[in-house]
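Missing here: one protein chain of the complex. Every other protein chain is in place.
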Amino acid sequence: MNFASDTTAPAHPNVISAVLSANHDTAPSYGADPWTNKAKNALCDLFETDLAVTFVNSGTAANALALSLLCPPDGAILCHENAHINRDERGAPEFFTHGGKLLLLSGDHDRIFEDGLKAALKTIDRNFVHETPADVLSLSQLSEAGTAYDRALVSTLCAMAHEAGLHTHMDGARFANALANTGASPADMTWRAGVDVLSFGFTKNGAMGAEAVVLFGQHAKLFSSLEARRKRSGHMPPKQRYISAQVLAMLDNDLWLNLARHANAMASQLAEGFERSGAVLKHPVQGNEIFVCLKEGQETQLRAAGAQFYGWLDGSARFVTSWHTDPSDIQRALAALA
Amino acid sequence: MNFASDTTAPAHPNVISAVLSANHDTAPSYGADPWTNKAKNALCDLFETDLAVTFVNSGTAANALALSLLCPPDGAILCHENAHINRDERGAPEFFTHGGKLLLLSGDHDRIFEDGLKAALKTIDRNFVHETPADVLSLSQLSEAGTAYDRALVSTLCAMAHEAGLHTHMDGARFANALANTGASPADMTWRAGVDVLSFGFTKNGAMGAEAVVLFGQHAKLFSSLEARRKRSGHMPPKQRYISAQVLAMLDNDLWLNLARHANAMASQLAEGFERSGAVLKHPVQGNEIFVCLKEGQETQLRAAGAQFYGWLDGSARFVTSWHTDPSDIQRALAALA
Amino acid sequence: MNFASDTTAPAHPNVISAVLSANHDTAPSYGADPWTNKAKNALCDLFETDLAVTFVNSGTAANALALSLLCPPDGAILCHENAHINRDERGAPEFFTHGGKLLLLSGDHDRIFEDGLKAALKTIDRNFVHETPADVLSLSQLSEAGTAYDRALVSTLCAMAHEAGLHTHMDGARFANALANTGASPADMTWRAGVDVLSFGFTKNGAMGAEAVVLFGQHAKLFSSLEARRKRSGHMPPKQRYISAQVLAMLDNDLWLNLARHANAMASQLAEGFERSGAVLKHPVQGNEIFVCLKEGQETQLRAAGAQFYGWLDGSARFVTSWHTDPSDIQRALAALA
Partner (left out) sequence: MNFASDTTAPAHPNVISAVLSANHDTAPSYGADPWTNKAKNALCDLFETDLAVTFVNSGTAANALALSLLCPPDGAILCHENAHINRDERGAPEFFTHGGKLLLLSGDHDRIFEDGLKAALKTIDRNFVHETPADVLSLSQLSEAGTAYDRALVSTLCAMAHEAGLHTHMDGARFANALANTGASPADMTWRAGVDVLSFGFTKNGAMGAEAVVLFGQHAKLFSSLEARRKRSGHMPPKQRYISAQVLAMLDNDLWLNLARHANAMASQLAEGFERSGAVLKHPVQGNEIFVCLKEGQETQLRAAGAQFYGWLDGSARFVTSWHTDPSDIQRALAALA
């Protein structure tokens, strides 16, 4: 009953098998290996377009590298005030952008909406040298509240950003969960909706440690700069094949999506049980995260039964499910509340 | 017959087995898992001392993080002009130190010697604000020429550096090969010789991607800063157990040292064969790298036989052996020259 | 009738005379000249304590250098959301701190209060590597709304910051105006109230371009780091005497304070006239800045009469007086409203 985080889960067996299978013979270093090439092709298929991509082993690295491509040192990134890039990455975006600023927006359930973005874009004056103009809009999918942006909202926000001269980034650490929830296709949720660069996370979803930085459309020409930044930041491990092999395993036969569907289903069951028990959901459950205001006594009951979860700053409790969550975990947790 | 680099080798089967074994149940994220703790303890045993350590997945990351702990943005690092940190890391030390300078020393076979260091230390004037004083001495073990520093020279150089107020760092990407060559113990080659911080590489030696940043003695108190920098640079992957498990496998039963001994032995055999063939070694072979001036025709013969290796800027050819190099590879290469 | 900014004013004649007087003979460069030494001694007298100080030619430089001494790259600075360091310095603090974050507080009339600071300090967990803990509290005196912190509030806030392990900085671009308003002594408003480092501005108050970074108490030992950062950022002009001479002129016979008193008096008269005319002050006038919601037609009347001033984002109009504002300017402006 570990609901502490999806990062506490082990890797899916297929991922380990793929690593094992890749472990033979010599292979070119630094991404010139066949697994890396195959992983790129698999992503082109998945996204129904040509694209450029590189693979790293942490989501913070993926986000920071992506943002550093889009935001100059004297520029800024618009994001939600609770975005992971603002709250939980120890200043990685500031480090990789060499001091770029994060300009923070509010919005219910940790999402940005049209009004908030409009107001922020209106203040931009690129000729006024004293203030830092925004260069990037970054959306978190899932948001830190576990909510998903639907395709239409992504599309609206990206169009507004583009019109104001901004680039767009999606932090897709839980991209799979968002797609499993919304039913949108990878292409529809990203480049067709105006996303320029995507951090596509596989780690929380079942890999050992594998994240993709995906450059769509015209932004693919930033690839050589991305590779230089990757090397310079120590994110170009010589035996790249072991990261790419993980991605291949995840993409094979839609494993990534099926694992996310399972995690989401587990979260839905748990959330429904919580509501039946009288606890109140803090945010809509649109992925594999539940933020819930427990009734008095429930926390004690759950912990006594062995459930692991975090108390949140807003007073709620956070439960995260994963590909590894067993239905019996849900049943035991809910039984503890009965 | 792939002598292009030890990074082209696959991981040793024990490493993969260890990763497989670690792949069960949930475990705390970000290094709070039992594998990470065990790997730390194993290193304490190996180095015969208490120490602080963190694990990352590339040598560039290990070096850059280590140097950023020791060199402030307005400081400098003394290293050999051919050091990997200067030539092959795309400015990673400059990035992680926020603009620290590398001050370059000469020295035969890419090693620093007493005279060169003495001259460099003499120019330091910490009260002269215009010039950048050195804060760190960084030694590469093996050097970029494949040579090893013996324990006595490390000890002499570190003592000189400490007396001048510098910290000391060893880039041990091929630390195992150096120890296999010199016969020195890990403790004797590092903290007992005055090394403050070690980048201890396992990747080239047989891991998938695992490097340790080891803080000795008083420098262990920099650990919390190291962790903040690790997070900030994206080098704190959530499922840390998969890196730590690799380290455990490498340390178990002296696998790391035995693999290095094998690689070194292969290099010795190849080097001897080259010399017998009339080719001339550019540098002493003291690890798993050979730099050799081939005779006319030899390059063609070797490539025709399927040998892979790099031409070097100085006109020599570089051959690198690894744990994966088979004695038959050596025989075939030398047969091509007969 | 130029109320656009106090930076549009020329320098006070005494300042120019001092520069002229300093312009003879050779003198040591880079701050080793007698003017710089005298200016330091004059500041020691003014602040009734020993201190370390350096002089630069812009307030942004003074703030950014000061903050970079106190906030490491992976640290953060608490400031008001409208602070000049956040809104109007194009990311200078982020540049000089190498990516430190600004954590923004709210508070009426652009001041920080006990409650806001308390809440922010409570969230600091220095052992939680994912979030960026605050290292500095920065107070703007005057605030961006033209309000002054009184001595008691500075003292309370600094004590809270110190207790939580933070350093304290005061952005005193209009320090003189704040002292003229509150009547506090320089010492009482700074080190006796717990300010560690002060940016003391003379430019807006009557100099050509001269600002002091003052290090109090234990923080004086950061002086050599400050000098290295000053050189490294290009803020150590060789002929330093011309900046120091300005400071000397300003400090002589309390010129700095008398000029601020004049500017404040002009602002008071103008503000009173605005109120009499039915316009509504947006913020209390506690220095030389007025933010006022003009009645319909008043803006037109003022501009027709030749008054220069800025419209503000919140819909108010900003009027800034200076040492150079003539009482007749005030009379003409108010006459335009009659």
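Each chain carries a letter (A, B and C) given by its place in the written order, and its residues are counted from 1.
In this text, a contact is a pair of C-beta atoms (placed from the backbone, for glycine too) under 8 Å apart; a residue touches a chain by one contact, two chains touch by 3 or more.
All values derive from a computational prediction rather than experimental measurement.
Screening B:W35, B:F55, B:F95 or B:F291 against the full complex identifies B:F95 as the residue touching the chain left out. Of the listed residues C:A64, C:V197 or C:V214, the one in contact with the hidden chain in the full complex is C:A64. Note on the undisplayed chain: of the listed residues C:K231, C:K295 or C:R332, the one touching it is C:K231.
Looking at subunit C, the residues touching the absent chain are 2, 4-5, 7-11, 13, 16, 19-20, 22-30, 56-65, 89-92, 95, 203-204, 208-209, 228, 231-239, 242-243, 324.
The chain not shown here touches subunit B at positions 73-74, 76, 87-91, 94-95, 97-102, 104, 123, 129-132, 313. Touching the omitted chain from subunit A are residues 30, 73-74, 98-99, 126-127, 129-130, 224-225, 227-232, 236.
Definition applied: only the chains that are shown with their structure count from here on.
Taking the mean of C-alpha positions as each chain's centre, the chain lying farthest from the centre of subunit A is C.
The copies subunit B and subunit C differ by a rotation of 180 degrees on their C-alpha atoms, rounded to the nearest 5.
Look at the contact of subunit A with subunit C and you find the same residues on each copy: over half of the numbers used there are shared. Distance between chain centres (mean CA atoms), subunit A to subunit B: 34 Å.
Centre-to-centre separation between subunit A and subunit C, using Cα means, comes to 42 Å. Residue positions 89-91, 95 of subunit A are each in touch with at least two other chains.
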